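The complex is shown incomplete by one protein chain, all other protein chains being positioned as in the whole.
Then we have chain A:
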Amino acid sequence: MIRLDNVSWRRGKKESGPVLAHLSFAVPQGGFRWLLGPSGAGKSSLLSLLHLENLPTDGQMTILGKTVAQDEKRAALVRLRHRIGMVHQDYQLMPDLSVADNVALPLRLQNRPEDEIQDEVHAILKWVGLGERVDVPATRLSGGEQQRTAIARAIIHRPGLVLADEPTNALEESQACRLLDMFAELSAMGTTVIVATHNESLVRRLERPFLFLERGRLVEEGDAQA
């Protein structure tokens, strides 16, 4: 369960206006939301709040049932991050690691046993269609492969919340469809999924509730894109 009450966020101190202002919405566990809006509206910024990369400067935010205080204990934030998966717009893969080691990271950071990690990694890489690219260095992947690696890394630890920032940019049409099916499946299995995009055709393909941002404000919240 995700809930924001009158959440605002400004970058740095008071030098500029808030990037996000007075956001209030809720997403039930297992819910799917498109996060829409023009470029610069604040979609990435909102995802960074939900991923706890930044904390709200105002208002109250509840992530996976836990209300995050402004001065939350760092250890509590770490525990909460272990339950979130994030696909960044620029993938943020580790250039020095292979596909498998990149994908294994969330599990290694949670100190899972190594044999369990190997099994999970191979299974998920097969699922995203990278079963043949396990040992390839991340820097030698195509854009689409990097994106699928990032997606595999975001879901390997079975998080309760998956966030994705423009995840279909580098994907071909057929792969984008496959990805949408994947997100729908995750949501059906009880994972909350929030996907930021400005790709209208994508949204029409998977009709789900949406949040529409404009200049940092939530201007529309609807059941499906008209």
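Odds and ends about this structure:
One rule holds for everything that comes next: a contact is a pair of C-beta atoms (placed from the backbone, for glycine too) under 8 Å apart; a residue touches a chain by one contact, two chains touch by 3 or more; residues count from 1.
The rule is simple: contacts and distances are computed from a predicted model.
For the chain of the complex excluded from view, the name given in UniProt is "Cell division transport system permease protein" [choices: "Succinate dehydrogenase subunit C", "SWIM-type domain-containing protein", "Cell division transport system permease protein" or "Glycolate oxidase"]. Annotation: of A:58, A:101 or A:214, A:101 touches the absent chain (contact as defined above). As for the chain not pictured, it touches chain A at residues 51-55, 72, 74-75, 77-78, 81-82, 86, 92, 94-97, 101-102, 104-106, 108-110, 114, 153.
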